[in-house]
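Below: one structure in structure tokens.
Only one protein chain is missing from this complex, and each of the others stays in its spot.
Labels for the chains are A, B and C, by order of writing; each one numbers its residues from 1.
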Amino acid sequence: MQTRRGFLKSSGGLVAALLAAGFLEPGDLRAEEWNKAAFETKKMEDLVKLLGGTGPAESAEVAIVAPDIAENGAVVPIGITSKLDKTRAIAILVEKNPNVLAAMFSIPDGTLPDLQTRVKMAQTCNVFALVRAGGKFVYAAKEIKITLGGCGG
Amino acid sequence: MKWRSAEPARKRICVCLITAVFGAALAGVAVGQDNHAVDEIQKYRQMLQEGNPAELMELKGEELWTTARGPKNATLEQCDLGLGPGKLEGAYAQLPRYFADTDRVQDAESRLVTCMQRLQGIGPAEATRGWYNPNSDLEALTTYAAARSKGHKIDVPAAHPREREALRIGEELFYRRSGPLDFSCATCHSLDDRRIRLQELPNFQVRASAQSSMVTWPAYRVSQSAVWTMERRLIDCIRQMRWPEPDYLSEAIVDLQVYLQHNASGGVMEAPGIKR
Amino acid sequence: MVQPRIFLLVAFASVAPLAFGDEASQRAAEEVVRKSFSTATPDQWATRMQQDEVQALCSRYRNAPPPEIASKILAAQQRTFKYPADGKLMGDWREGEKLASIGTGGHIGNIQPDPPGRKKGGNCYACHLLAPKEVAAGTIGPSLTGFGKLRGNAPETVKYTYEKIYNAQAFVPCSMMPRFGLHGWLTPKEIADSVAFLLDPESPVNQ
Partner (left out) sequence: MGNPMKIRAKADGDLVEVKILMSHIMETGQRKNQAGEPIPAHYIQLVSVTYGARTVLSAQWGPAVSANPFLAFKFKGGQKGEKLKVSWTDNTGDSRGDEVAIG
């Protein structure tokens, strides 16, 4: 049912693929290199500023699908959907992690603004879904409680 | 039969304490909170089911199974896990079992070590080196073997005298208390519907509960970012009991598995699972 | 406090009983234990594997000892208590609260031992609901929320609570609860702090 074949043995092809993507606007996330500064920001507002935006404002058009409680902070499933037209980028932020940004995705035409991944959370706090749509930054927030499971040692 | 009376009696005492001493109203509040937490944990686990990293271990195990390795440059494809050489489908679900050629009751891992030695010429020391490191070869092979039993019923009747003896010892070990916390396996695993913190605990005295647990091992543990086999699970339970570390593939660990698999017989394998 | 022996319907769903649990089986199991823990040091054997009489009896009787054995255990365990040097059985609830959440300490072995000197806790939350704000509380033991609010903290109550934590089997033979004081897992001072966590009106357990 599933075929699988390794096709890439060096990183050269990947950078080319990312460059070819053309999903970014000038001054935005840079495709050709990993945005070190973005991953060092401590607050959502600072990240937005770094990416050349203002705000952001909270939006009911963005939704976070995640449990209220996670049994382990090492793996917290996060789904994000946006109903906004021209959603071009989605980022997942964890408020109280040492660095706030966990992941950012660019959404080219034809890809739905509806994705799921898993992040680490150092402690109970808000998770933010930051969306750039039509040149504006908006977000949704959800508090997720990190609990202890098991024997505790 | 007579020993089974212990837990219902204890449960009754607990219920009396909660209702008589603390009052029904208080107990009600506690239950209400519990339900929300438990529902949300269910949701958490359902989301994890969407993609189980144990599948990556399955892939790795498959590659190891089919790749010629060792001094004899052979694959493991002719390994006999109990149903005959090369018959892998459903074999894990009938382990541990007695093997005449080694004159031992063996679980999946100890049998895989036998196969690696005989077919590939890889000695036990090399086969088991670093077995507990994440993504170890032996755990990958065990995961692959277990996944080839998906849909098969656990079937460990312990009919052979040696298996019967292993079952007897396994039950004895399950109840064996020692150490500075007075723990045995039964401390956490002989009551119905209990949790340690938020983790539900199977009651291995009850068939349905034993089944629900055993059918999902080996499992990816999100707290460890790694797949654990039942060997690893048991060795870590014993660590948590503050006992010394039992030897990997030792008789005690195999016998405990005979007891658990015997009690879980009839359960349909779903491994690899995903757990906290 | 001897447990009544009751047969419930649970037996239906129970796994076919083996009716083992005799001395011969116990001896055979000890043989296997000897062979299977080859890396344990003599000291570890003495302190962690060697069963004391109570542990051996509770194992043999699957934690449901017959009345005469149960009485024997009770009598012997009631003679084990030791109290803090200053005689104060109720300490600092804040310290007790910390101990209730600590589940580390005392792990040995090669794979994942605790660093030497790591603090041991009572890990009460593993099995009991205590402060209502803690969601991740276990249910192996009964809920202890409001323990002091309901019982007060008269001297008899303080003494009972101290002794129960010190040696639960002095009250319930073959109780699942660790004998924290008897084994020296918690010091008398730490037990007194745990008593305060349960009984002090200021403690979150009683809010």
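Convention: a residue touches a chain if its C-beta (ideal position, glycine included) is under 8 Å from a C-beta of that chain, and two chains touch if they have at least 3 such contacts.
The shown structure was predicted, so the numbers you read here are calculated from the model rather than taken from an experiment.
Chemist: For the chain left out of this view, which of B:75, B:117, B:212 or B:225 touches it?
Modeler: B:225
Chemist: What residues on chain B make contact with the chain left out of this view?
Modeler: 50-53, 55-56, 59-60, 134-135, 220, 222, 225
Chemist: In terms of residues, what is the contact footprint of the unshown chain on chain A?
Modeler: Residues 1-11, 13-15, 17-18, 20-23, 29, 31, 34-35, 38-39, 74-77, 94, 97-99, 101-108, 110-112, 114-121 of chain A touch the chain absent from view.
The definition used in the following text is that only the chains that are shown with their structure count from here on.
Chemist: Using mean CA coordinates as chain centres, what's the chain B-chain C distance in Å?
Modeler: 25
Chemist: Using mean C-alpha positions as chain centres, tell me how far chain A is from chain B in Å, no decimals.
Modeler: A distance of 36 Å separates the two centres.
Chemist: How many Å are there between the centre of chain A and the centre of chain C, using C-alpha atoms for each centre?
Modeler: Those two chain centres are 46 Å apart.
Chemist: Among the residues of chain B, which are close enough to touch at least two other chains?
Modeler: Each of 37, 196-198, 240 in chain B touches at least two other chains.
Chemist: In chain C, what residues contact two or more other chains?
Modeler: In chain C, the residues touching two or more other chains are 107, 125-126, 135-136.
Chemist: Under the touch definition given earlier, write down the residues of chain C that touch chain B in their complex.
Modeler: On the chain C side, the touching residues are 3-8, 10-11, 13-15, 17-21, 25-26, 28-29, 32-33, 35-41, 44-45, 47-51, 55, 58-59, 61-64, 106-112, 125-127, 129, 132, 135-143, 145-146, 150-151, 169, 172, 176-179, 183-185.
Chemist: Chain C touches which residues of chain B in the complex?
Modeler: Within the complex, chain B contacts chain C at residues 1-10, 12-14, 17-18, 21-23, 26-27, 29-30, 33-34, 37, 132, 165, 167-169, 171-173, 175-184, 186-188, 190-198, 201, 204-208, 210, 235-236, 239-240, 242-247, 250-253, 255, 262-263.
Chemist: Once bound in the complex, which stretches of chain A touch chain C?
Modeler: 69, 145, 147-149, 151-153
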